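Apart from one protein chain that is not included, each protein chain of the complex appears where it belongs.
== subunit A ==
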């Protein structure tokens, strides 16, 4: 299928946004893809989807991001979207300790349903609510190190670190993918992936020597 110039990209990376309900996943997505923030947004029912094409390590990367409903009951639907995802942004709310405590449950959820080498980034959102902060940066940082996740704090409202969060996870995915492509001599394979399809990491890694994840730790 012929693609128009504005849809050209070298890589297509599928990323999922997960985390408890109300932590700000949808606003992180709208800030990143449309530079918008809505204080009075509706709760997400099911899954939503948005994309943005950007430069990562000198390559044009299209990020295909799936935003999921956070309530536990919805995992029956949303967990299907973990499959084929190269990255997961696991979001908690720095003003709500329970959303941080539930991070381990979300990690288990990813281990059960996602590809084993998915890149995971822990995000503490809503840093603009300074007077309400209830999860210390250091606690989250050390938890992330222990679990081998990268970590950043963001404010979707103030557009703080949102760009950086996405850039970081996409760069990490890129580094893993490009190593794989080189080692399997399929540098061009990923570039020709049709829109709507996702790169199946599990499938490619079978034919190549499995590389350890190059997370930022």
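Everything that follows uses one rule, which is that a residue touches a chain if its C-beta (ideal position, glycine included) is under 8 Å from a C-beta of that chain, and two chains touch if they have at least 3 such contacts; residues count from 1.
Operating definition for what follows: contacts and distances are computed from a predicted model.
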| item | value |
| --- | --- |
| Per UniProt record, name of the chain withheld from view ["Histidine-containing phosphotransfer protein", "GPI transamidase component", "Protein CSN12 homolog" or "Rab-GAP TBC domain-containing protein"] | "Rab-GAP TBC domain-containing protein" |
| Interface residues of subunit A (partner: the chain not displayed) | 1, 21-22, 40-49, 51, 64, 69, 71, 73-74, 76-77, 80, 195-197 |
